[in-house]
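For this view, one protein chain was removed and the others were kept in their places.
Chain nomenclature is as follows: A and B, assigned in order of appearance, with residue numbering initiated at 1 for each chain independently.
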Amino acid sequence: MLEAKGLTKHFGGLVAVADVSFSVPEGKIVALIGPNGAGKTTLFAIIAGFTQPDAGRVMFLGQDITFMAPHRICALGLVRTYQIVQPFGALTVRENIAVGAHLRLKSRKAALAFAEEVARQVGMGDVLDRAAAVLTVAGRKRLELARALATRPKLLLLDEVMAGLNPTEVEEIVQVIRAIRDSGVTILLIEHVMQAVMSLADHAYVLNQGRIIAEGHPHAVAEMPHVIEAYLGHGAAARLRARAGGAA
Amino acid sequence: MTARTAFAVIAFAAALIAPFVVHSDFWMGFLITTLLYAYMGMAWNVLGGYAGQVSFGHAIFFGTGAYTSTILHISFGLNPWLGMVAAAVAAGLVGALIGYLSFRYGLRGSYFALITLAFAEVFRILANSFEFTGGGVGLYVPLKIGWWNLQFPSKTGFYYLALALTCLSLAIGAWLENSRFGASLMAIRENESAAEALGVNAFACKLKAIILSGAMMGVGGTFYAQHYLYIDPTIAYGPGVSVEVLLVPIIGGLGTMLGPLLGSAVLHGAGELARRLMGDVPGLDLVFYGVLLIVMVRFLPEGVIGLLRRRHKPGAAHA
Partner (left out) sequence: MLELTILLPALINGLTLGAVYALVALGLTLIYGVLHIINFAHGSLLMAALYGVFFLNTGLGIDPYAAIVVMVPALFAAGYVLQRSVIGKASHGKDQNVLLVTLGIAIVIENLALALFSADTRTIDTPYAFEMVDLGIAFVPLPRVIAFIAALAVTAVLWFIIARTDLGRAIRAVAKERQGARLVGIDVDHIFAMSFGIGTACLGAAACLLLPTFYVSPGVGHVFVLIAFTVVVLGGMGSFVGALVGGFIIGVTESLGGLLLGESLGQIGIFLIFIAILLLRPTGLFGSRLS
(Lines give C-alpha, C1' and ligand atoms only; values in the text may rest on other atoms or scores of the structure.)
Protein backbone atom coordinates (compact mmCIF):
# COMPACT_ATOMS: atom_id res chain seq x y z
CA MET A 1 0.00 0.00 0.00
CA LEU A 2 2.74 2.41 1.02
CA GLU A 3 6.24 2.04 -0.26
CA ALA A 4 9.21 4.26 0.56
CA LYS A 5 12.41 3.88 -1.43
CA GLY A 6 15.78 5.35 -0.56
CA LEU A 7 14.45 8.36 1.34
CA THR A 8 17.18 10.78 2.37
CA LYS A 9 16.89 14.13 4.09
CA HIS A 10 19.60 16.51 5.29
CA PHE A 11 19.15 19.51 7.56
CA GLY A 12 22.26 21.56 6.96
CA GLY A 13 25.10 19.14 7.63
CA LEU A 14 22.91 16.88 9.70
CA VAL A 15 21.53 13.72 8.15
CA ALA A 16 18.03 13.20 9.51
CA VAL A 17 17.03 10.34 7.26
CA ALA A 18 19.52 8.27 5.24
CA ASP A 19 18.50 5.92 2.45
CA VAL A 20 15.42 4.58 4.19
CA SER A 21 13.25 2.03 2.42
CA PHE A 22 10.25 0.26 3.87
CA SER A 23 6.76 -0.83 2.98
CA VAL A 24 3.39 -1.03 4.65
CA PRO A 25 1.10 -3.81 3.39
CA GLU A 26 -2.65 -3.26 3.32
CA GLY A 27 -4.64 -4.15 6.41
CA LYS A 28 -1.62 -4.35 8.72
CA ILE A 29 -0.27 -2.33 11.60
CA VAL A 30 3.36 -1.48 11.02
CA ALA A 31 5.46 0.18 13.69
CA LEU A 32 8.41 2.49 13.29
CA ILE A 33 10.48 2.46 16.43
CA GLY A 34 13.80 3.88 17.48
CA PRO A 35 15.43 6.18 20.02
CA ASN A 36 14.81 9.92 20.15
CA GLY A 37 16.26 11.81 17.22
CA ALA A 38 16.32 8.72 15.04
CA GLY A 39 14.46 10.55 12.28
CA LYS A 40 11.02 9.02 12.73
CA THR A 41 9.02 12.22 12.74
CA THR A 42 11.00 13.59 9.78
CA LEU A 43 10.09 10.44 7.91
CA PHE A 44 6.42 11.03 8.68
CA ALA A 45 6.68 14.60 7.52
CA ILE A 46 8.17 13.42 4.22
CA ILE A 47 5.49 10.78 3.66
CA ALA A 48 2.65 13.20 4.41
CA GLY A 49 4.11 15.85 2.11
CA PHE A 50 5.16 18.43 4.70
CA THR A 51 8.86 18.01 3.96
CA GLN A 52 10.53 17.31 0.65
CA PRO A 53 13.20 14.60 0.66
CA ASP A 54 16.60 15.23 -0.91
CA ALA A 55 16.43 11.82 -2.53
CA GLY A 56 14.07 8.87 -2.73
CA ARG A 57 10.45 8.28 -3.54
CA VAL A 58 7.20 7.59 -1.75
CA MET A 59 4.57 5.49 -3.50
CA PHE A 60 1.03 5.25 -2.18
CA LEU A 61 -1.49 2.95 -3.84
CA GLY A 62 0.79 2.79 -6.84
CA GLN A 63 0.99 6.56 -7.17
CA ASP A 64 4.09 8.69 -6.68
CA ILE A 65 3.26 11.15 -3.87
CA THR A 66 6.81 12.34 -3.14
CA PHE A 67 6.32 15.99 -4.01
CA MET A 68 2.57 16.20 -3.61
CA ALA A 69 1.03 18.87 -1.35
CA PRO A 70 -0.19 17.62 2.04
CA HIS A 71 -3.86 18.28 1.34
CA ARG A 72 -3.73 16.26 -1.88
CA ILE A 73 -2.02 13.35 -0.17
CA CYS A 74 -4.71 13.49 2.46
CA ALA A 75 -7.38 13.42 -0.22
CA LEU A 76 -5.83 10.22 -1.58
CA GLY A 77 -6.45 8.61 1.79
CA LEU A 78 -3.19 9.04 3.68
CA VAL A 79 -3.48 11.10 6.85
CA ARG A 80 -1.04 11.83 9.66
CA THR A 81 -1.39 12.84 13.30
CA TYR A 82 1.11 14.93 15.21
CA GLN A 83 3.27 13.84 18.09
CA ILE A 84 2.77 17.24 19.66
CA VAL A 85 -1.01 17.45 19.41
CA GLN A 86 -2.31 20.35 17.38
CA PRO A 87 -5.95 20.90 18.31
CA PHE A 88 -7.92 23.81 16.87
CA GLY A 89 -8.17 25.26 20.35
CA ALA A 90 -11.05 27.70 19.93
CA LEU A 91 -13.25 25.13 18.18
CA THR A 92 -15.29 22.48 19.95
CA VAL A 93 -14.46 18.78 19.74
CA ARG A 94 -17.29 18.31 17.25
CA GLU A 95 -16.06 21.19 15.07
CA ASN A 96 -12.50 19.90 15.25
CA ILE A 97 -13.48 16.49 13.96
CA ALA A 98 -15.78 18.03 11.36
CA VAL A 99 -12.74 19.69 9.73
CA GLY A 100 -11.52 16.20 8.91
CA ALA A 101 -15.00 15.02 7.95
CA HIS A 102 -15.32 17.86 5.45
CA LEU A 103 -12.67 16.25 3.29
CA ARG A 104 -15.29 13.81 2.01
CA LEU A 105 -18.47 15.67 2.95
CA LYS A 106 -19.33 19.10 1.62
CA SER A 107 -22.48 19.59 3.66
CA ARG A 108 -21.90 21.10 7.08
CA LYS A 109 -24.74 19.10 8.56
CA ALA A 110 -23.41 15.80 7.26
CA ALA A 111 -19.88 16.64 8.43
CA LEU A 112 -21.07 17.49 11.94
CA ALA A 113 -23.13 14.31 12.10
CA PHE A 114 -20.23 12.19 10.91
CA ALA A 115 -17.96 13.96 13.42
CA GLU A 116 -20.28 12.85 16.18
CA GLU A 117 -20.17 9.28 14.93
CA VAL A 118 -16.36 9.27 14.85
CA ALA A 119 -16.20 10.87 18.28
CA ARG A 120 -18.21 8.02 19.74
CA GLN A 121 -15.96 5.54 18.00
CA VAL A 122 -12.93 6.88 19.89
CA GLY A 123 -14.80 7.41 23.15
CA MET A 124 -15.32 11.16 22.97
CA GLY A 125 -19.09 11.10 22.74
CA ASP A 126 -19.56 12.95 26.02
CA VAL A 127 -17.24 15.89 25.34
CA LEU A 128 -18.52 16.86 21.89
CA ASP A 129 -19.30 20.47 22.75
CA ARG A 130 -16.27 21.16 24.84
CA ALA A 131 -13.59 23.51 23.49
CA ALA A 132 -10.54 21.55 22.35
CA ALA A 133 -8.27 23.86 24.34
CA VAL A 134 -9.59 22.57 27.67
CA LEU A 135 -9.14 18.85 26.99
CA THR A 136 -6.70 16.72 28.98
CA VAL A 137 -3.61 15.29 27.28
CA ALA A 138 -5.37 11.97 26.77
CA GLY A 139 -8.39 13.80 25.39
CA ARG A 140 -6.25 15.71 22.92
CA LYS A 141 -4.58 12.52 21.73
CA ARG A 142 -7.97 11.00 21.08
CA LEU A 143 -9.10 14.14 19.30
CA GLU A 144 -6.02 14.03 17.09
CA LEU A 145 -6.91 10.45 16.21
CA ALA A 146 -10.60 11.23 15.68
CA ARG A 147 -9.89 14.14 13.33
CA ALA A 148 -7.62 11.98 11.23
CA LEU A 149 -10.14 9.18 11.21
CA ALA A 150 -12.89 11.53 10.09
CA THR A 151 -11.09 11.99 6.77
CA ARG A 152 -11.89 8.29 6.15
CA PRO A 153 -8.27 7.37 5.46
CA LYS A 154 -6.98 4.21 3.89
CA LEU A 155 -3.67 4.64 5.69
CA LEU A 156 -3.32 6.28 9.06
CA LEU A 157 0.05 7.60 10.26
CA LEU A 158 0.08 7.81 14.06
CA ASP A 159 2.93 9.75 15.65
CA GLU A 160 3.32 8.70 19.29
CA VAL A 161 -0.35 8.75 20.19
CA MET A 162 0.48 7.04 23.48
CA ALA A 163 3.23 9.30 24.77
CA GLY A 164 2.24 10.96 28.01
CA LEU A 165 -0.66 8.62 28.74
CA ASN A 166 -0.99 6.50 31.85
CA PRO A 167 -1.20 2.67 31.54
CA THR A 168 -5.00 2.60 31.66
CA GLU A 169 -5.27 5.23 28.95
CA VAL A 170 -2.68 3.36 26.85
CA GLU A 171 -4.75 0.20 27.13
CA GLU A 172 -7.87 2.10 26.06
CA ILE A 173 -6.25 3.64 23.03
CA VAL A 174 -4.69 0.33 22.01
CA GLN A 175 -8.23 -1.05 21.85
CA VAL A 176 -9.34 1.91 19.75
CA ILE A 177 -6.44 1.48 17.31
CA ARG A 178 -7.11 -2.21 16.98
CA ALA A 179 -10.76 -1.46 16.23
CA ILE A 180 -9.68 1.02 13.57
CA ARG A 181 -7.48 -1.61 11.92
CA ASP A 182 -10.33 -4.12 12.06
CA SER A 183 -12.55 -1.62 10.27
CA GLY A 184 -10.15 -1.85 7.33
CA VAL A 185 -7.70 1.04 7.87
CA THR A 186 -4.02 0.31 7.48
CA ILE A 187 -1.84 1.85 10.18
CA LEU A 188 1.75 3.00 10.35
CA LEU A 189 2.71 4.11 13.82
CA ILE A 190 5.66 5.70 15.52
CA GLU A 191 5.77 4.61 19.10
CA HIS A 192 7.96 4.78 22.14
CA VAL A 193 5.71 2.72 24.34
CA MET A 194 7.13 -0.73 23.55
CA GLN A 195 4.33 -2.53 25.33
CA ALA A 196 1.91 -1.05 22.83
CA VAL A 197 4.06 -1.92 19.83
CA MET A 198 4.38 -5.52 21.03
CA SER A 199 0.66 -5.98 21.33
CA LEU A 200 -0.37 -4.03 18.25
CA ALA A 201 2.13 -4.24 15.44
CA ASP A 202 2.38 -6.97 12.86
CA HIS A 203 5.75 -5.76 11.70
CA ALA A 204 8.32 -3.30 13.01
CA TYR A 205 11.15 -1.25 11.54
CA VAL A 206 13.87 0.08 13.83
CA LEU A 207 15.32 3.44 12.90
CA ASN A 208 18.55 4.72 14.41
CA GLN A 209 20.44 7.85 13.38
CA GLY A 210 18.37 8.08 10.25
CA ARG A 211 18.93 4.50 9.11
CA ILE A 212 16.88 1.36 9.35
CA ILE A 213 18.93 -1.04 11.43
CA ALA A 214 16.46 -3.88 11.84
CA GLU A 215 13.06 -5.12 10.81
CA GLY A 216 10.80 -8.03 11.57
CA HIS A 217 8.19 -9.11 14.03
CA PRO A 218 8.24 -6.78 17.05
CA HIS A 219 9.22 -9.54 19.46
CA ALA A 220 12.08 -10.69 17.27
CA VAL A 221 13.28 -7.14 16.71
CA ALA A 222 13.26 -6.33 20.41
CA GLU A 223 15.71 -9.12 21.10
CA MET A 224 18.27 -8.20 18.50
CA PRO A 225 21.45 -7.05 20.29
CA HIS A 226 22.16 -4.10 18.00
CA VAL A 227 18.60 -2.82 18.53
CA ILE A 228 19.03 -2.98 22.28
CA GLU A 229 22.34 -1.15 21.97
CA ALA A 230 20.76 1.58 19.86
CA TYR A 231 18.26 2.16 22.63
CA LEU A 232 20.40 1.70 25.72
CA GLY A 233 23.90 2.50 24.58
CA HIS A 234 27.00 0.62 23.62
CA GLY A 235 27.52 -2.63 25.52
CA ALA A 236 24.02 -2.68 26.88
CA ALA A 237 23.10 -5.93 25.18
CA ALA A 238 26.11 -7.67 26.70
CA ARG A 239 25.31 -6.28 30.12
CA LEU A 240 21.71 -7.38 29.87
CA ARG A 241 22.81 -10.85 28.82
CA ALA A 242 25.28 -11.00 31.66
CA ARG A 243 22.67 -9.89 34.14
CA ALA A 244 20.14 -12.38 32.79
CA GLY A 245 22.83 -15.08 32.99
CA GLY A 246 23.76 -14.09 36.54
CA ALA A 247 20.17 -14.23 37.64
CA ALA A 248 19.59 -17.63 36.12
CA MET B 1 -33.45 30.02 19.45
CA THR B 2 -36.95 31.42 19.06
CA ALA B 3 -36.10 34.35 21.33
CA ARG B 4 -33.11 35.03 19.15
CA THR B 5 -35.19 34.84 15.97
CA ALA B 6 -37.77 37.18 17.48
CA PHE B 7 -35.03 39.61 18.44
CA ALA B 8 -33.59 39.49 14.93
CA VAL B 9 -36.99 40.17 13.37
CA ILE B 10 -37.62 43.11 15.69
CA ALA B 11 -34.16 44.54 15.05
CA PHE B 12 -34.61 44.21 11.30
CA ALA B 13 -38.06 45.83 11.42
CA ALA B 14 -36.66 48.67 13.51
CA ALA B 15 -33.85 49.11 10.99
CA LEU B 16 -36.39 49.25 8.16
CA ILE B 17 -38.52 51.97 9.71
CA ALA B 18 -35.61 53.97 11.15
CA PRO B 19 -35.59 56.58 8.34
CA PHE B 20 -39.23 57.39 9.06
CA VAL B 21 -38.45 58.02 12.69
CA VAL B 22 -35.05 59.63 12.46
CA HIS B 23 -35.36 62.95 10.66
CA SER B 24 -32.05 64.60 11.43
CA ASP B 25 -29.47 64.36 8.67
CA PHE B 26 -26.80 64.08 11.32
CA TRP B 27 -28.22 60.95 12.88
CA MET B 28 -29.00 59.44 9.49
CA GLY B 29 -25.37 60.04 8.59
CA PHE B 30 -24.36 58.39 11.83
CA LEU B 31 -26.47 55.32 11.06
CA ILE B 32 -25.11 55.10 7.51
CA THR B 33 -21.52 55.22 8.78
CA THR B 34 -22.26 52.61 11.41
CA LEU B 35 -23.83 50.25 8.87
CA LEU B 36 -21.12 50.83 6.26
CA TYR B 37 -18.42 50.00 8.80
CA ALA B 38 -20.39 47.00 10.03
CA TYR B 39 -20.27 45.79 6.43
CA MET B 40 -16.60 46.61 5.87
CA GLY B 41 -15.75 45.25 9.31
CA MET B 42 -17.17 41.93 8.13
CA ALA B 43 -15.05 42.21 4.99
CA TRP B 44 -11.97 42.45 7.22
CA ASN B 45 -13.40 39.78 9.49
CA VAL B 46 -13.57 37.22 6.66
CA LEU B 47 -9.80 37.35 6.35
CA GLY B 48 -8.67 38.58 9.77
CA GLY B 49 -11.28 37.05 12.03
CA TYR B 50 -12.26 33.77 10.40
CA ALA B 51 -9.04 32.95 8.55
CA GLY B 52 -6.78 34.61 11.14
CA GLN B 53 -4.75 36.64 8.62
CA VAL B 54 -4.56 40.07 10.24
CA SER B 55 -4.27 42.84 7.68
CA PHE B 56 -3.12 46.37 8.47
CA GLY B 57 -3.74 47.62 4.97
CA HIS B 58 -7.33 46.88 4.05
CA ALA B 59 -7.65 50.42 2.72
CA ILE B 60 -5.93 49.09 -0.38
CA PHE B 61 -9.16 47.33 -1.39
CA PHE B 62 -11.38 50.17 -0.27
CA GLY B 63 -9.33 52.69 -2.22
CA THR B 64 -9.08 50.50 -5.29
CA GLY B 65 -12.87 50.14 -5.29
CA ALA B 66 -13.44 53.86 -4.83
CA TYR B 67 -10.98 54.83 -7.57
CA THR B 68 -12.18 52.12 -9.97
CA SER B 69 -15.83 53.14 -10.03
CA THR B 70 -15.05 56.86 -9.92
CA ILE B 71 -12.49 56.80 -12.72
CA LEU B 72 -14.68 54.56 -14.88
CA HIS B 73 -17.56 56.94 -14.27
CA ILE B 74 -15.62 60.12 -15.00
CA SER B 75 -13.61 58.84 -17.96
CA PHE B 76 -15.99 56.39 -19.61
CA GLY B 77 -19.35 57.39 -18.21
CA LEU B 78 -19.86 53.97 -16.69
CA ASN B 79 -22.93 53.76 -14.53
CA PRO B 80 -21.84 53.70 -10.83
CA TRP B 81 -23.94 50.61 -10.12
CA LEU B 82 -21.92 48.77 -12.73
CA GLY B 83 -18.92 50.64 -11.37
CA MET B 84 -19.62 49.01 -8.03
CA VAL B 85 -19.38 45.61 -9.68
CA ALA B 86 -16.19 46.67 -11.43
CA ALA B 87 -14.89 47.90 -8.07
CA ALA B 88 -15.53 44.50 -6.51
CA VAL B 89 -13.72 42.81 -9.39
CA ALA B 90 -10.75 45.21 -9.28
CA ALA B 91 -10.39 45.02 -5.51
CA GLY B 92 -10.76 41.24 -5.67
CA LEU B 93 -7.96 41.12 -8.23
CA VAL B 94 -5.72 43.23 -6.02
CA GLY B 95 -6.57 40.81 -3.22
CA ALA B 96 -5.63 37.90 -5.45
CA LEU B 97 -2.29 39.52 -6.27
CA ILE B 98 -1.37 40.32 -2.66
CA GLY B 99 -2.71 37.00 -1.44
CA TYR B 100 -0.90 35.02 -4.09
CA LEU B 101 2.44 36.67 -3.30
CA SER B 102 2.07 36.63 0.49
CA PHE B 103 0.66 33.17 0.90
CA ARG B 104 2.82 31.56 -1.75
CA TYR B 105 5.88 32.82 0.09
CA GLY B 106 4.43 31.72 3.42
CA LEU B 107 4.02 35.10 5.10
CA ARG B 108 2.14 34.87 8.37
CA GLY B 109 1.25 36.89 11.43
CA SER B 110 3.09 40.15 11.84
CA TYR B 111 4.81 39.81 8.47
CA PHE B 112 1.50 39.57 6.67
CA ALA B 113 0.25 42.63 8.56
CA LEU B 114 3.36 44.56 7.52
CA ILE B 115 3.19 43.60 3.87
CA THR B 116 -0.46 44.66 3.57
CA LEU B 117 0.46 47.98 5.13
CA ALA B 118 3.34 48.37 2.66
CA PHE B 119 1.11 47.56 -0.32
CA ALA B 120 -1.43 50.14 0.81
CA GLU B 121 1.38 52.66 1.09
CA VAL B 122 2.63 51.85 -2.42
CA PHE B 123 -0.87 52.40 -3.78
CA ARG B 124 -1.20 55.66 -1.86
CA ILE B 125 2.03 56.96 -3.37
CA LEU B 126 0.96 55.83 -6.83
CA ALA B 127 -2.44 57.50 -6.47
CA ASN B 128 -0.62 60.63 -5.38
CA SER B 129 1.64 60.61 -8.42
CA PHE B 130 -0.59 59.92 -11.39
CA GLU B 131 -2.84 62.20 -13.33
CA PHE B 132 -5.75 59.83 -13.88
CA THR B 133 -6.21 59.51 -10.13
CA GLY B 134 -6.20 63.28 -9.78
CA GLY B 135 -2.93 63.15 -7.82
CA GLY B 136 -2.98 64.68 -4.39
CA VAL B 137 -5.93 66.89 -5.36
CA GLY B 138 -8.22 63.88 -5.54
CA LEU B 139 -11.30 63.26 -7.65
CA TYR B 140 -14.77 64.74 -7.47
CA VAL B 141 -17.66 62.51 -8.47
CA PRO B 142 -19.84 64.64 -10.77
CA LEU B 143 -23.13 65.48 -9.11
CA LYS B 144 -25.99 63.81 -11.01
CA ILE B 145 -28.64 62.95 -8.46
CA GLY B 146 -30.83 59.97 -9.17
CA TRP B 147 -31.04 56.46 -7.79
CA TRP B 148 -30.02 54.95 -11.16
CA ASN B 149 -26.87 56.97 -10.81
CA LEU B 150 -26.20 55.73 -7.26
CA GLN B 151 -26.68 59.25 -5.92
CA PHE B 152 -29.75 59.37 -3.76
CA PRO B 153 -31.61 62.63 -3.22
CA SER B 154 -31.65 62.10 0.54
CA LYS B 155 -29.77 60.11 3.14
CA THR B 156 -32.58 57.57 3.15
CA GLY B 157 -31.44 55.93 -0.09
CA PHE B 158 -27.89 55.54 1.14
CA TYR B 159 -29.23 54.27 4.41
CA TYR B 160 -31.15 51.44 2.75
CA LEU B 161 -28.20 50.59 0.56
CA ALA B 162 -25.95 50.43 3.62
CA LEU B 163 -28.56 48.33 5.38
CA ALA B 164 -28.67 45.94 2.42
CA LEU B 165 -24.89 45.66 2.46
CA THR B 166 -24.94 44.96 6.20
CA CYS B 167 -27.56 42.24 5.69
CA LEU B 168 -25.39 40.80 2.93
CA SER B 169 -22.42 40.78 5.31
CA LEU B 170 -24.48 39.01 7.96
CA ALA B 171 -25.49 36.43 5.39
CA ILE B 172 -21.83 35.94 4.50
CA GLY B 173 -21.03 35.54 8.19
CA ALA B 174 -23.81 32.98 8.61
CA TRP B 175 -22.58 31.12 5.55
CA LEU B 176 -19.02 31.01 6.91
CA GLU B 177 -20.25 29.57 10.18
CA ASN B 178 -22.22 26.86 8.45
CA SER B 179 -20.11 25.79 5.52
CA ARG B 180 -17.07 23.76 4.67
CA PHE B 181 -15.26 26.89 3.50
CA GLY B 182 -15.82 28.67 6.81
CA ALA B 183 -14.75 25.59 8.76
CA SER B 184 -11.57 25.40 6.69
CA LEU B 185 -10.77 29.05 7.34
CA MET B 186 -11.22 28.64 11.08
CA ALA B 187 -9.08 25.51 11.06
CA ILE B 188 -6.35 27.44 9.23
CA ARG B 189 -6.60 30.23 11.79
CA GLU B 190 -6.25 27.81 14.67
CA ASN B 191 -3.46 25.71 13.20
CA GLU B 192 -2.49 25.85 9.57
CA SER B 193 -0.36 22.73 9.25
CA ALA B 194 -2.83 20.61 11.19
CA ALA B 195 -5.53 21.83 8.82
CA GLU B 196 -3.39 20.84 5.83
CA ALA B 197 -2.82 17.41 7.34
CA LEU B 198 -6.59 16.99 7.35
CA GLY B 199 -6.86 17.77 3.67
CA VAL B 200 -7.51 21.51 3.80
CA ASN B 201 -5.89 23.35 0.91
CA ALA B 202 -4.74 26.26 3.05
CA PHE B 203 -3.28 28.28 0.20
CA ALA B 204 -6.44 28.11 -1.90
CA CYS B 205 -8.69 28.86 1.08
CA LYS B 206 -6.67 31.87 2.19
CA LEU B 207 -6.58 33.12 -1.38
CA LYS B 208 -10.36 32.82 -1.69
CA ALA B 209 -10.77 34.58 1.65
CA ILE B 210 -8.62 37.56 0.65
CA ILE B 211 -10.40 37.84 -2.71
CA LEU B 212 -13.82 37.80 -1.04
CA SER B 213 -12.64 40.22 1.63
CA GLY B 214 -11.11 42.53 -0.98
CA ALA B 215 -14.15 42.49 -3.24
CA MET B 216 -16.40 43.36 -0.30
CA MET B 217 -14.12 46.26 0.64
CA GLY B 218 -14.16 47.42 -2.99
CA VAL B 219 -17.93 47.74 -2.91
CA GLY B 220 -17.57 49.73 0.30
CA GLY B 221 -15.15 52.04 -1.51
CA THR B 222 -17.67 52.77 -4.27
CA PHE B 223 -20.36 53.38 -1.66
CA TYR B 224 -18.09 55.89 0.06
CA ALA B 225 -17.19 57.71 -3.16
CA GLN B 226 -20.83 57.97 -4.25
CA HIS B 227 -21.94 59.11 -0.82
CA TYR B 228 -19.32 61.77 -0.22
CA LEU B 229 -18.65 62.49 -3.91
CA TYR B 230 -14.95 62.96 -3.27
CA ILE B 231 -11.88 60.81 -2.76
CA ASP B 232 -8.17 61.50 -2.47
CA PRO B 233 -5.15 59.26 -1.87
CA THR B 234 -5.20 59.70 1.91
CA ILE B 235 -8.89 58.92 2.25
CA ALA B 236 -8.64 56.01 -0.15
CA TYR B 237 -5.35 54.39 0.82
CA GLY B 238 -4.39 56.08 4.11
CA PRO B 239 -4.31 54.24 7.43
CA GLY B 240 -7.67 55.63 8.60
CA VAL B 241 -9.88 53.07 6.89
CA SER B 242 -7.39 50.24 7.48
CA VAL B 243 -7.47 50.86 11.21
CA GLU B 244 -11.20 51.40 11.51
CA VAL B 245 -12.23 48.22 9.68
CA LEU B 246 -9.88 46.26 11.92
CA LEU B 247 -11.16 47.88 15.10
CA VAL B 248 -14.78 47.09 14.33
CA PRO B 249 -14.60 43.27 14.44
CA ILE B 250 -12.00 43.28 17.21
CA ILE B 251 -14.29 45.32 19.42
CA GLY B 252 -17.38 43.35 18.47
CA GLY B 253 -15.89 39.88 18.39
CA LEU B 254 -13.32 38.41 16.00
CA GLY B 255 -14.50 35.67 13.70
CA THR B 256 -18.15 35.98 14.66
CA MET B 257 -21.17 36.78 12.55
CA LEU B 258 -22.52 39.61 14.70
CA GLY B 259 -19.16 40.93 15.86
CA PRO B 260 -18.68 43.58 13.17
CA LEU B 261 -22.21 44.97 13.55
CA LEU B 262 -21.90 45.14 17.33
CA GLY B 263 -18.39 46.53 17.08
CA SER B 264 -19.39 49.24 14.64
CA ALA B 265 -22.31 50.27 16.82
CA VAL B 266 -20.15 50.39 19.94
CA LEU B 267 -17.22 52.11 18.24
CA HIS B 268 -19.24 54.81 16.52
CA GLY B 269 -21.71 55.23 19.35
CA ALA B 270 -18.95 55.61 21.88
CA GLY B 271 -16.95 57.81 19.51
CA GLU B 272 -19.93 60.13 19.12
CA LEU B 273 -20.44 60.19 22.87
CA ALA B 274 -16.80 61.08 23.37
CA ARG B 275 -17.13 63.94 20.89
CA ARG B 276 -20.17 65.27 22.74
CA LEU B 277 -18.48 65.06 26.11
CA MET B 278 -15.06 66.37 25.20
CA GLY B 279 -15.91 68.71 22.38
CA ASP B 280 -15.06 68.35 18.73
CA VAL B 281 -11.29 68.58 19.05
CA PRO B 282 -9.67 66.92 16.03
CA GLY B 283 -8.05 63.65 16.98
CA LEU B 284 -9.80 63.22 20.29
CA ASP B 285 -12.23 60.62 18.96
CA LEU B 286 -9.29 58.65 17.59
CA VAL B 287 -7.51 58.83 20.94
CA PHE B 288 -10.62 57.23 22.27
CA TYR B 289 -10.53 54.54 19.55
CA GLY B 290 -6.93 53.74 20.45
CA VAL B 291 -7.70 53.43 24.14
CA LEU B 292 -10.68 51.25 23.30
CA LEU B 293 -8.48 48.96 21.21
CA ILE B 294 -5.97 48.51 24.04
CA VAL B 295 -8.67 48.01 26.65
CA MET B 296 -10.47 45.44 24.48
CA VAL B 297 -7.33 43.40 23.84
CA ARG B 298 -6.39 43.62 27.50
CA PHE B 299 -9.71 42.85 29.16
CA LEU B 300 -12.11 41.56 26.51
CA PRO B 301 -10.18 39.66 23.83
CA GLU B 302 -13.40 38.00 22.71
CA GLY B 303 -15.05 41.34 22.08
CA VAL B 304 -18.41 42.65 23.12
CA ILE B 305 -20.03 39.47 21.88
CA GLY B 306 -17.89 37.48 24.31
CA LEU B 307 -19.23 39.64 27.10
CA LEU B 308 -22.82 39.02 26.01
CA ARG B 309 -22.25 35.29 25.70
CA ARG B 310 -20.72 35.14 29.16
CA ARG B 311 -23.72 36.93 30.60
CA HIS B 312 -26.24 34.67 28.97
CA LYS B 313 -24.54 31.35 29.38
CA PRO B 314 -22.63 31.37 32.67
CA GLY B 315 -21.50 27.81 32.00
CA ALA B 316 -20.07 28.65 28.59
CA ALA B 317 -17.00 30.38 30.00
CA HIS B 318 -15.31 27.16 31.07
CA ALA B 319 -16.88 24.88 28.49
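In this section, contacts are C-beta pairs under 8 Å (C-beta built on N, C-alpha and C of every residue); 3 or more make two chains touch, one makes a residue touch a chain.
What you see is a predicted model; the values in this text were computed from it and never measured.
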Chains still shown that are in contact with the chain withheld from the display: B
From B:Phe20, B:Phe76, B:Tyr105 or B:Trp148, residue that would touch the chain that is not displayed: B:Tyr105
Omitted-chain contact residue, chosen from B:Leu82, B:Ile125 or B:Ala174: B:Ile125
Residue in contact with the excluded chain [from B:Ile17, B:Leu143 or B:Val281]: B:Val281
Subunit B residues that touch the omitted chain in the full complex: 54, 56, 101-102, 105, 107, 109-111, 113-115, 117-119, 121-122, 125-126, 128-129, 136, 239, 243, 246, 250, 281-284, 286-287, 289-294, 297-298, 301
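Everything below uses one rule, namely that only the chains that are shown with their structure count from here on.
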Contact footprint of subunit A on subunit B as seen in their complex: 178-180, 183-184, 186-187, 189-191, 193-202, 255, 318-319
Touch list for subunit A against partner subunit B, complex: 48, 50, 69-72, 74-75, 79-82, 86-91, 95, 98-100, 102-103, 105-108, 111, 129-131, 134, 147-148, 150-151
